[in-house]
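What follows is a single structure, written as structure tokens, with notes after it.
Only a single protein chain was left out; the remaining protein chains are all shown in position.
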Amino acid sequence: MKQLFPVPHVIGFVSSLLLSLIALVVVKFDLTFASGMTILGVTALVQAGLQLFLFMHVNENEDKRSLMTNIAYALFVGLVTIFGTLFAMLWGYNMI
Amino acid sequence: MKWDEFFVTGEPMIYAAMVSIVLVSVAIVAGLTYFKKWGYLWRNWLTTVDHKKIGVMYIIAALLMLFRGGVDALLMRAQTAVPENGLLDGQHYNEIFTTHGIIMILFMAMPFIIGLMNVVIPLQIGARDVAFPRLNAVSFWLFFFGAMLLNLSFVIGGSPDAGWSAYFPLASTEFSPTVGNNYYSLSLQIAGIGTLMTGINFLVTILKMRAPGMTLMKMPMFTWSILITSVIIIFAFPVLTVALALMMLDRQFGTQFFAMQNGGMDMLWANLFWVWGHPEVYIVILPAFGIYSEIIATFARKNLYGYKSMVISMVAISMLSFLVWVHHFYTMGHGVMVNSVFSITTMAIAIPTGVKIFNWLFTLRKGKITFSTPMLYALAFIPIFTIGGVTGVMLAMASADYQYHNTMFLVAHFHYVLIPGTVFAVIAGYHYWFPKVFGFRLNEKLGKWAFWFIAISFNVTFFPLFILGLNGMTRRMYTYSESTGFGPLNMLSMVGAVGLTIGFLLLVYNIYWSTRYAKRDTTGDPWDGRSLEWSTPSPVPEYNFAKTPVVTKLDAFWFSKKENTPLTDDGDYEPIHMPNNNGQPFIMGVAFFFFGFFMVFSWWIPAIIAGLVVLGTMAYRTFEQDHGHHISVEEIERTEKALRGEQS
Partner (left out) sequence: MKIDHAKPLEYSTEENRLKILGFWVFLGAEIVLFSTLFAVYFTLVNRTGNGPAGSHIFELTPVMVETIVLLSSSFTIGLGIHAMRIGAKKAMMTFFGITLVLGAVFLGVEITEFVTYVHEGATIQTSAFLSSLFTLLGTHGAHVTFGLLWGSAILFQVKKRGLTPETANKSFIFSLYWHFLDVVWIFIFSFVYLKGMM
């Protein structure tokens, strides 16, 4: 029974629950927008990393470099799409 | 819904088209039945998973679409050739320029390129097929039925009429009440899924299935260009998927994304469309760069100049292509800051592109140039494309763009980029690799006649549009008054369009002529080529390589010929494992077609049933157990002997 629950998985699960609780801080306390977003950004990224490395075993693959490049490229395009859209449609719209 | 809303009525040209569609369909069915070819068609083509056959089907479909889009173009030129012309009414003209754009980009240029890459890539890297042969067939049938769905719009329900970029609010149900733009969102969605799968398939193929010894920096340049193109496809197409889904939701489910009230933002559509749309331009242009690199190196009999800088510049273009999209709507009214940023990124693309132009010129320098048909296209490409590129930098300047925006100057610019870039390239590639697939070359004399017609007429057609644009003629206007003075140049453009038509007809006639009379090529290497595809016999056997080649350097085949060293080791043949044919991809495509068609008309119950059939084909795929088959050593020996004659 014990070997069915490897320690890293259990630690990963518990920390992901903890991170979700930490993120709740932004709702329960009156924080500034910037600090709230920072907390959310950090907790979300750490959680994503946990899934990626711990559960999805991205490190064990023989094509590790291709996988990492793939994810990096996806994040590049994804972030450009999000922030570029906001820049063009909202933030830069009324700028002189 | 009444019948006259279902079928498009009231246009003699449409009636003629309906009659001809029915006649052609009847003729095809009757012909297949009379010659007893149904079984052959099903076994050898509709169910095939062979990358070469899929490639050929892509190219046939692309050529058909070239003629459909070409007829649209001719009609447009004819309508605008003289002032106050009544050949087409405004609505019909709108539909024609819309379908011309969609078809030429998505159903002609892309499939032509995907067809060439299907035929060539596995051969160039020494592989026996692509990574996922079944998925490859799925990709093709999704593309094919997506294209058919769009073409159906013109007799049933009405074509999309808001331009190929379908800007909101014009494309909303308020201003485009027909089902035309439903066809747009659904047919592009279906074809787009197929394209995304192609991108994944070829990325994995190129990363994992190269012949032993072929490191990334020993890959032929065409393979490099497809690797980069696949990356752009994978990361750009999801944006289109989302944009089209939102369009469908807005038009058919009452959402408010691009609406004029309730918080909607019409220009968000333009933003999403071009986030995909600009990388799309590089999806069709980078493979062209790859094709030219192969052709110029082969016919200058030199290795490609600046291989590394070619690779680096393509990688740079792939990143930059995602950073420039706002230049398509500088005039929207955002601040100076936004326009300045995107102006700079846009101009930056000219740098890697310029690097490539100089590399080709230096490859030509001191080369022993053979003026074959593919080479003529490559040589014409360099100066004409440069005009397109330079006018692109003019358009990149945001403040100047307020003058050029949406004029014929822009139309001339992108035709100067896409025709010498993409169209010349696919025609050149098609002449170049034709003997590999069919075992004989296309006639050079006819090919050169076609080239001169196309190259000269192209300039006659599109150069006047630069001047018209600067004189203030906007794009997409279906007619103009005589006092504008646009008449003579438009007439000149029409003359050029007729010349282009003659050129393309010669191209097709050449297929007929060469099939009947051309000498068979027995060497497999008619052009004295450099890369691995020319080491196989023509036509290529099902398994491509009887023995896997071993590569030690770039242009491995060229050096094996010059140094007389073998490309494979001495070992015996081994049985080759190949995938089985299967009808599931075709049936899935048909189901998607009906799903799309019912969705267009918002017939929910039939659409749900068709959607369940799609899911059913997926379920079939996951439960089936298909381990492929082996080709025996005796069969390989027999095939190789038959194809290579005495020499082996």
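Chains here go by letter, A and B, matching the order in which they are written, and residues are numbered from 1 within each.
Please note the rule applied: a contact is a pair of C-beta atoms (placed from the backbone, for glycine too) under 8 Å apart; a residue touches a chain by one contact, two chains touch by 3 or more.
Just so you know, these numbers come straight off a predicted model, no measurement behind them.
Asks: With respect to the chain omitted from the figure, which of B:Ile14, B:Ile96, B:Leu196 or B:Leu500 is a touching residue?
Replies: The one listed residue touching the chain not shown is B:Leu196.
Asks: For the chain left off this view, which of B:Ile21, B:Leu87, B:Leu170 or B:Leu268 is in contact with it?
Replies: Considering the complete complex, B:Leu268 is the one touching the chain left out.
Asks: On chain B, where is the contact patch with the chain that was removed from view?
Replies: Answer for chain B: residues 131-132, 196, 199-201, 203-204, 207-209, 234-239, 241-243, 245-246, 249-250, 253-257, 259, 261-265, 268, 272, 275, 577, 615, 619, 622-623, 625, 627 touch the chain left out.
Asks: So which bits of chain A touch the chain we can't see?
Replies: Residue positions of chain A that touch the missing chain: 3-6, 9, 12-13, 16-17, 20, 23-24, 26-27, 31, 33, 36-37, 40-41, 43-44, 47-48, 51-52, 54-56, 58, 61-63, 66-67, 70-71, 73-75, 77-79, 81-82, 85-86, 89-90.
As a convention for this text, only the chains that are shown with their structure count from here on.
Asks: How many angstrom between the C-alpha centroids of chain B and chain A?
Replies: So the centre of chain A lies 37 Å away from the centre of chain B.
Asks: Can you check the complex and tell me which residues of chain B touch chain A?
Replies: 207-208, 231, 235-236, 239, 265, 267-268, 271-272, 275, 319, 322-323, 325-326, 333-338, 341-342
Asks: So in the complex, the part of chain A that touches chain B is made up of which residues?
Replies: 63, 66, 73-74, 76-77, 80-81, 84-85, 87-89, 92-96
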